[in-house]
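Omission of a single protein chain aside, the complex is shown with its protein chains in their original locations.
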Amino acid sequence: MLEWIAFVVLGATLLTAGWKVVTSRDLVHSVLWLGLTLAATAGLFVTLHAEFLAAVQILLYTGGVVTLMIFGIMLTRRLSSVHIEHGSTSRARAFALALAALALVVFGVSEASRVGYEVGGSDAGSSGLGDTQALGSMVLRDLVLPFEVLSILLLAAMIGAIVLARKVDP
Amino acid sequence: MDWSYTPLLFVLPLALMIPIVMLVLTNVLGPKNPSAAKSVPYESGIAPPTSAEQRFPVRFYLVAVSFLLFDVEAVFLFPWAVRFKELGWFGFGVMSIFLAILVLGLVYEWRKGGLEWD
Partner (left out) sequence: MTLFGNPWLHGFIMGVIVLSGAMGVAAYAVWFERKFAARMQNRPGPTEVGYAGLLQPIADLLKLMQKEHLVPFSADRPLFNLAPVLVVIAPLATLAVIPFGPGWVGSDPSIGLLFALALSSLMVIPIWMAGWASNNKYALLGAMRAAAQAISYEIPLLLAALVPIILSGSFRIGDIVAAQEGGQWFALWPPGPGFLAFVLFFLTSLAESNRIPFDIPEAESELVAGVTTEYSGMIFGLIYLAEYLHTFIASALAALLFLGGWQGPGPDGIHWMMLKTVLIFATIFWIRWSWLRYRADQLMSICWKIFLPLGLVLVMASAIWVHLR
C-alpha cells in the first residue's frame, strides 16, 4: 500500500517534470525540471529496493549532469537580457522519436524478464547491502574487461574535453 | 515492508513545511511597501549598466566534465569498498589499473593546463 502510494506520487512527479522539460521555453528552466525528473527517478529506485542505484542517481545525475548542463548553457553566447529558448518545433518528429524510445524500453524490459536476469537474488531488497556487494563482485570479477575498457572511455572523454576546451597552443 | 525509511516519510513533508511556513509568516507579518527603487537589482546604488547575463569561461565546463569522470570513478569505488576482502588482491589489482588510467587523464589535464584557473 505504502509502496503503491509512493509509486503514484513519484510517477506523477516524474511525468509532470518530464513534460515541463520539453515544454519550458527557458532552457535553464528545462534543465532544472530535468533535475527534478532525475531526482524522482532516484525515488523510484528506492521503492524498488535499489538504494545504491538511487544514491548513484542523485550523486551522478541530479548533482553532476545537471551542473554540467548548467555550465554548458552558461558558456554559450546569448543576446543580452534574452533568455535562451528552445528552437525545436517539429512535434511530429519528436513524437516518432518518443515512440521509438518507448518501443526500445518495452523490448528491453520484456527481454530481461524473459531471460530472467536478476542481480543479487530475490533477497537483495531485505539486506540492502546485498545488491551493492553483488554489484562489486560482478564488476570486479565477472566483468573485468568491460570495466577496464570503461576507464579508457572515461579517459577518452576527459582528453576530448580538454582538446576541445583548451586555448589555442601558444 | 522495509521500515527503515518510515522516518523519511515524516521528515520530508515536515522539512518542506518549515521553510514554507516561514515564508508565509514573513508575508503575513512583514510590511508591504514595494517601490521602484527597492526592486532594482543591487549595483551599489546605481541602475545596473548591463544585464547580469554574460558568457562564462569554458573552464567551468571543464571542471564539470572532470568532476563527472571522477564521480563515476568514485561510484565504482563504493561497491568495491564493501566487497574487496572477498575480491582479494585480484580485485585490488583491477581497481588499481582502473584508477591508474583515470589518473593518466588527470596528469594529461594537468600538463595541458586544464587545471589552471587563471
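For reference, chains read A and B in written order, and residue numbers begin at 1 within each chain.
The rule is short, and it goes like this: contacts are C-beta pairs under 8 Å (C-beta built on N, C-alpha and C of every residue); 3 or more make two chains touch, one makes a residue touch a chain.
Just so we're clear, the structure is a prediction, and the values are computed from it rather than from any experiment.
Trainee: To test your reading of the contact rule: which positions on chain B touch the chain that is missing from view?
Mentor: Within chain B, the residues touching the omitted chain are 3-12, 14-16, 18-20, 22-23, 25-27, 29-34, 36, 38-43, 48, 50-54, 56, 60, 63-64, 66-67, 70-71, 74, 77-78, 81-82, 84-85, 88-89, 92, 95-96, 99, 103, 106, 110, 115-118.
Trainee: Need a quick check: the contact residues on chain A for the chain that isn't drawn.
Mentor: Where chain A meets the chain not shown: residues 28-29, 32, 35, 39, 51-52, 54-56, 58-59, 62-64, 66-67, 70-71, 74, 127-129, 132.
The definition used in the following text is that only the chains that are shown with their structure count from here on.
Trainee: What residues of chain B sit close enough to touch chain A in their complex?
Mentor: The touching residues are 1-2, 4-5, 9, 50-51, 53, 55-69, 71-73, 75-76, 78-84, 86-87, 90-91, 94-95, 97-98, 101-102, 104-106, 108-109, 112-114.
Trainee: Under the definition above, what is the set of chain A residues touching chain B in their complex?
Mentor: Residues 2-3, 46, 49, 52, 56, 59-60, 63-65, 67-68, 71-72, 74-78, 80-83, 125-126, 128-129, 132-133, 135-137, 139-141, 144, 147-148, 150-152, 154-155, 157-159, 161-162, 165-166 of chain A touch chain B in their complex.
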